[in-house]
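One structure is given here, and the rest of the page talks about it.
Missing here is one protein chain; the remaining ones are kept as they sit in the complex.
After this line comes chain A, so read on.
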Amino acid sequence: MSTFWRNHRHWIAPTLFIMPGALLFGVVIILASAETIWVSFFDWDGVGEKQWVGLANYVQLLDDPQFHVSLKNNLIWLAMFMLAPPLGLALALLLNQPVRGMRVVKSLFFVPLVLASVTVGVVFTWVYDPTFGLLSLIFGYFGATAPALLSDEHLVTFAVVVAALWPQVAFCLVLFLAGLNNLSEDLIGAGRVDGARGWPMLIHVILPQLREVSFIALAVTVIGALRSFDMVAVMTSGGPFGSSTVLAYQMYEQSIFSYRFGYGAAIATVLFVIMAAFIAWYLRTLLKPEREGI
């Protein structure tokens, strides 16, 4: 027994430790994803008999104006969310000063991170309210009328993204603050000796050291933008008339309210493919330096 253990423990122990996680991941993520893709080839109301329709759901998606709106909105989300890492970095640099009372200021910036995203959504819905909202008060102060952001089909997605950006920027801020704490004093000192300060210092000494953190911030932001759902559900329910719907919300709406699980699964599959492409790129870039031993 003991020789068996000695000969094989190099793989038995890690396998045992990985098992629970792998099992859970397999059932909850892999199996569920596979089933979703399978369901997308059926016409199914979620309760009754499934009926095989092949690629009909996907063909219908191509003709569905709502699908195009959702896809476009997802792109808007993605583009605007790209603002979160630079904004987070800027704030982190600003807050990373040894000034008295900075801790209080920092914690104020953390607040949106503590709030549930549903809360953030509700708060911003009030801010945007055209009759009593903060925005209308501000506009009223200057004698103007605030636009009803959440009922304007062209502005609504931007308004929702701004609300979602608030916690996202705070999240990037936390990541960068942690990164700034781990900067190598030696490198900074060496840079200073060589006469670097201000911009050159930031670009050539600080930022390269934040490379990994930036990478994580970027990845989290992209995934956050693609899976956006809760804010849309809380603030607009995809409205007015579907103009702020994103893929994740359309999937939910089709499956739950219209009882079209097959169609919803097809939307989920499209979203999955988009995410998978991004994750593949991410893993490749992440693993490359590791493999090269850097």
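The definition used in the following text is that a residue touches a chain if its C-beta (ideal position, glycine included) is under 8 Å from a C-beta of that chain, and two chains touch if they have at least 3 such contacts; residues count from 1.
Following the convention adopted for this analysis, contacts and distances are computed from a predicted model.
Q: For the chain that is missing from this picture, which UniProt protein name fits: "ABC transporter substrate-binding protein", "Cytochrome bd-I ubiquinol oxidase subunit CydA", "NADH-quinone oxidoreductase subunit N" or "ATP synthase subunit b"?
A: Matching the unshown chain against "ABC transporter substrate-binding protein", "Cytochrome bd-I ubiquinol oxidase subunit CydA", "NADH-quinone oxidoreductase subunit N" or "ATP synthase subunit b" yields "ABC transporter substrate-binding protein".
Q: Using the document's definition of touch, tell me which of A:Met19, A:Ala34 or A:Ile256 contacts the absent chain.
A: A:Ile256
Q: Can you tell me which of A:Gly21, A:Gly48 or A:Gly143 touches the chain that was removed from the display?
A: A:Gly48
Q: One chain is left out of this view; which of A:Phe17, A:Trp52 or A:Phe241 touches it in the full complex?
A: Reading the full complex, the residue touching the unseen chain is A:Phe241.
Q: Tell me where the left-out chain touches chain A, residue by residue.
A: Counting over the whole complex, chain A touches the hidden chain at residues 46-48, 65, 128-130, 148, 150-151, 153, 236-237, 239-242, 253, 256-260.
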